[in-house]
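Have a look at the structure below before the remarks.
Presenting subunit A:
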Amino acid sequence: MPSYLPIVILGAIALGFGVFVLAASHIIGRPRPDARKLSTYECGMPPVGTARERFPIKFYLVCMLFILFDVETAFFYPWALVMDTLGIYGLMAMGTFFLVLAVGFVYEWKVGAMDW
Partner candidate 1 sequence: MSGELDLRPLVPAIIVGVTGLVVLLAQAFTPKDRRAPSAPLSLTGLLAALAAVWLLASGGGRGAVLANAVSADAYSLFFQALLLGIAAVAVLLSPSYLRANGLDRGEYYALLLFSVVGMLGLVSSLELVSMFVALEIMSIALYGMAGLYRSRMESQEAALKYFVTGAFSSAFFLYGVALLYGVSGSTSLDRLEWAVSTLTTDSAALALLGAGMLLVGFGFKIASVPFHMWAPDVYEGAPTPATALMSAGVKAAAFGALLRVFGSALHALAGEWQPLVASLAVITMVVGNLAALAQGNLKRMLAFSSVAHAGYVLTALVASPGQAGEAVLFYLVVYGAVNLGAFGTIAALSREGREPLSLGDVAGMAERRPALAAALAVFLVSLTGIPVTAGFVGKFYLFNAAVTAGWVGLALVGVLMSVVSAYYYLRVVVAMYMRDPLGEDTWARVSPSATVALALSAVITLVLGIYPAPVLTLARIAARSLL
Partner candidate 2 sequence: MSVLNQHLLSVLIFLPVVGAVAIALSRRESETLQKILGLVFSTAGFALSLLLVRGFQDVAGMQFVERGRWIPAWGISYAVGVDGLSLWLVILTTFLTPLALLGSWSSIDRRVKEFVVFMLLLEAGMIGVFVALDLFLFYVFWEAMLIPMYFLIGIWGHERRIYAAVKFFLFTFAGSVLMLVAFLVLYRTAGVGSFDLAVLVAAPVDPALQVWLFLACALAFAIKVPMFPFHTWLPDAHVEAPTAGSVILAGVLLKMGGYGFLRIAIPLFPEAAVRFAPLIGVLAVIGIIYGALVALVQPDLKKLVAYSSVAHLGFVMLGIAAFTTTGLVGSVYQMLNHGISTGALFFLVGMLYDRRHTRLISEFGGLKAIIPWYTAVFLMISLSSIAMPGFNGFVGEFLILVGSWPFSPTLVVLASLGVILAAGYILWMVKRVFYGEPTNPKNEKLPDLSLREAAVLVPLVALAFFMGVASPLFTKRIEPAADALVVQVQERTRPIAAASLGPVAPPRASRADPAEAQR
């Protein structure tokens, strides 16, 4: 049996569980909807406009930083795995990589991309 098969089974079970629970509650629950209940919650006030408004660019910047540094960590994992066989060479290779991105990090910091 392939080693990953249990994961697939678990995944199916997990999804099934979520769906099942929702479905069960849907069957059991007694919906008595009215307009007020179904309106969007806005601290008791009638909702103003739609929620789909524009939000600060900050969120984009931080997410952008995240994905770029995320791929950096993606390189760290295999490196950590084989670091033993690489020795000084691996250290230098990753050190250079790291330093370049550290400069990027410092730049972002200074330019205020991480200020909230």
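Simple rule for what comes next: a residue touches a chain if its C-beta (ideal position, glycine included) is under 8 Å from a C-beta of that chain, and two chains touch if they have at least 3 such contacts; residues count from 1.
Keep in mind how these were chosen: all candidates are chains of the complex that A comes from, given by their letters.
These numbers come from a predicted model, not from an experiment.
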**Item:** Selected neighbour of subunit A [touch, this complex] from 1 or 2
**Value:** 1
**Request:** Flag every residue of subunit A that touches candidate 1 in the complex, lowest number first.
**Result:** 89, 100, 103-104, 106-107, 109-111
